[in-house]
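First comes the structure, then the notes that go with it.
A protein chain is absent from this complex, but the other protein chains hold their places.
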Amino acid sequence: MLKQLKPVDWLLVFVPVALALRYVPALRNETALFVCSGLAIIPLAGLMGRATEHLSERMGQGIGGLLNATFGNAAELIIALMALQKGLIGVVKASLTGSIIGNILLVLGASVLAGGVKFRHQHFNRTAVQSSTTSLMLAAIGLLIPSIFHSTAAAHPGGWTPAMEQKLSLAIAVVLFVTYIFTLMFSLLTHKQLFLGGGHADAHPPSSEPAWSPKKAVAVLLIATAAVALLSEFLVGTVEAARIKLGVTETFIGIIVVAIVGNAAEHSTAVWMAMKNKMDLALNIAVGSSLQIALFVAPVLVFVSFLMGRPMDLEFTIPEVVAVIVAVFIVAEISNDGETNWLEGVQLLSVYLILAILFYFLPGTH
Amino acid sequence: MLKQLKPVDWLLVFVPVALALRYVPALRNETALFVCSGLAIIPLAGLMGRATEHLSERMGQGIGGLLNATFGNAAELIIALMALQKGLIGVVKASLTGSIIGNILLVLGASVLAGGVKFRHQHFNRTAVQSSTTSLMLAAIGLLIPSIFHSTAAAHPGGWTPAMEQKLSLAIAVVLFVTYIFTLMFSLLTHKQLFLGGGHADAHPPSSEPAWSPKKAVAVLLIATAAVALLSEFLVGTVEAARIKLGVTETFIGIIVVAIVGNAAEHSTAVWMAMKNKMDLALNIAVGSSLQIALFVAPVLVFVSFLMGRPMDLEFTIPEVVAVIVAVFIVAEISNDGETNWLEGVQLLSVYLILAILFYFLPGTH
Partner (left out) sequence: MLKQLKPVDWLLVFVPVALALRYVPALRNETALFVCSGLAIIPLAGLMGRATEHLSERMGQGIGGLLNATFGNAAELIIALMALQKGLIGVVKASLTGSIIGNILLVLGASVLAGGVKFRHQHFNRTAVQSSTTSLMLAAIGLLIPSIFHSTAAAHPGGWTPAMEQKLSLAIAVVLFVTYIFTLMFSLLTHKQLFLGGGHADAHPPSSEPAWSPKKAVAVLLIATAAVALLSEFLVGTVEAARIKLGVTETFIGIIVVAIVGNAAEHSTAVWMAMKNKMDLALNIAVGSSLQIALFVAPVLVFVSFLMGRPMDLEFTIPEVVAVIVAVFIVAEISNDGETNWLEGVQLLSVYLILAILFYFLPGTH
């Protein structure tokens, strides 16, 4: 068992540390709890990913990639639900933004760069990727429209009310969710061959460790999910204190914590696939993960918020909307020729850096 | 003759109904007249299209598609001129926006979906379509610039006047119109082969009915045009009353009425072509029609408005500008690989739906 541990797994030591900080009164320190909870979620999200990988090994790269992305995003969904329950709408929205741009800029950029250093050109099926980037554009439009609505309607006396914004957002969330169902039908049913890595997908499991039994995989998945849920509650409960202590904004925390912590699992898997020249799978993980956040997690949060009686709308701040649009366009531009090289990885990372600089300097905007 | 009737032709029954509602004092009802005029225009626009089709049958797919789009748009031009004469500038602009987005989102989306359900991948000449989508981008820029001008110039005391806006719009309209002439030269003269459906265009007429004589075609064209002109006057004359009765805004009416009523002819033809796997022709009709609205109808309306002494500028509302830009980008993204599939049809329709939701919720903005 021990030899199966990856370097990141040593971060599991932060699970008991976080528990101690939370439940031993003498050790109570909110900033420390925030940091330790975040660090502890990283290997747990990774374990969720590995368990999923073992479960999905015989289901082909398409479904495997999708399942991977699903449970990579389960961590984000759990964190967001905890924040929603506490009424931290600004953190929820920032974490959605951070997840979307983190996956297609940071995760994909690192993958393309790492793969590009080893291989001169890496090829992938551009029809498969294009269907995802187009859906991402759709999502970006879905996030842009509520802001346009607000700024235009507000110019009319009585033209804008929170209730109207919520109805508009609910209607858009339904459209995005239905489009997601169709996207899944496309990638898992009618055109699944496009997502299999161009026919040269080998039968070897992408994992280098011996296969886990389904029983073990399910057990790990359940335990890791429960632990992530608990730690997310700690994380969200201390975000306000940590934010003030660290002197950064809610938005910056949401975007950085989620892009780094929540996506660490996808991150390592995507980079690893790129270095094995499986760019179809790397792109599938990174772009698919953003897609799932935008077309599945965001609408689900809107639906849940309505059921909880404190409706969340889809109106993001202008910098968030701009960040998503900019990230989607760069990815569409880079992927439209069906090949990548190391410079494109640098370009994606540069855009991520420029956006991180913006959010670092921005005063709190929620 | 009767067996040549298409299902939509039964809507012709609304022509006498509309006449009765307008000229029999006892039957006067403005909302009913609005609805019946709209319904009656649909088959008339279709007849104009079929007459054009018969006329153009021997001219090849390129010119055929263009003529089709021209007379499909003759209905919009007539409606817009009627509205312009009545000073309903807001309706005119909304109908231009609705026509542009209706053709490339609703008509094209339905075509791609209908074709994609039958055929796994449908191919078309991407150079031909790219020249059109680039011209559409140019048009989107042309509609964006006056808004940028207004918001920037208005920040300077005395920096913005309606007269300056009109001069700026007139200059841009001239550039768009001249570009349109060059676009026609490209598609009809120097590079016409690109628009012929990749060489596998067959000699069969796309129409399933026996060929009309040129005389019959011209007669039908003239009568249908005159009828459309009359019904457009009814439509425009009742728009204000209907708008209030239906509880929707001028913009929503302009965008929905035109996208559905004015483009019904292109709609059925484009869907039909897609189902026959003639994607070049389907794209030519849908994208070409938007192009013609943006680079021909809009500038012509500006020129005519100057001659009429009540100049119309090209400043559209922010939501209208955003709708056009968003629609053009999605189409450019979808068409840049030279093939379509059913999911891309769903994506185009989703964007249309999101924009329709926006315009439904927006308070009147003109």
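Details
By written order: A and B. Residues from 1 in each chain.
Here, a contact is a pair of C-beta atoms (placed from the backbone, for glycine too) under 8 Å apart; a residue touches a chain by one contact, two chains touch by 3 or more.
What you see is a predicted model; the values in this text were computed from it and never measured.
Contact with the chain not shown here comes from a single listed residue; of B:Thr31, B:Gln85 or B:Gln130, that residue is B:Gln130. Where chain B meets the omitted chain, the residues involved are 126-127, 130-131, 133-135, 137-138, 141-142, 144-145, 148-149, 151-153, 156, 158-159, 164, 167-168, 171-172, 175-176, 178-179, 182-183, 186, 190-191, 332, 336.
Taking the whole complex into account, chain A touches the unshown chain at residues 120-121, 317-319, 322, 326, 329-330, 333-334, 336-337, 339, 341-344, 346-347, 350-351, 353-355, 357-358, 361-365.
The definition used in the following text is that only the chains that are shown with their structure count from here on.
Between chain A and chain B the centroid-to-centroid distance comes to 40 Å (mean Cα coordinates, whole Å).
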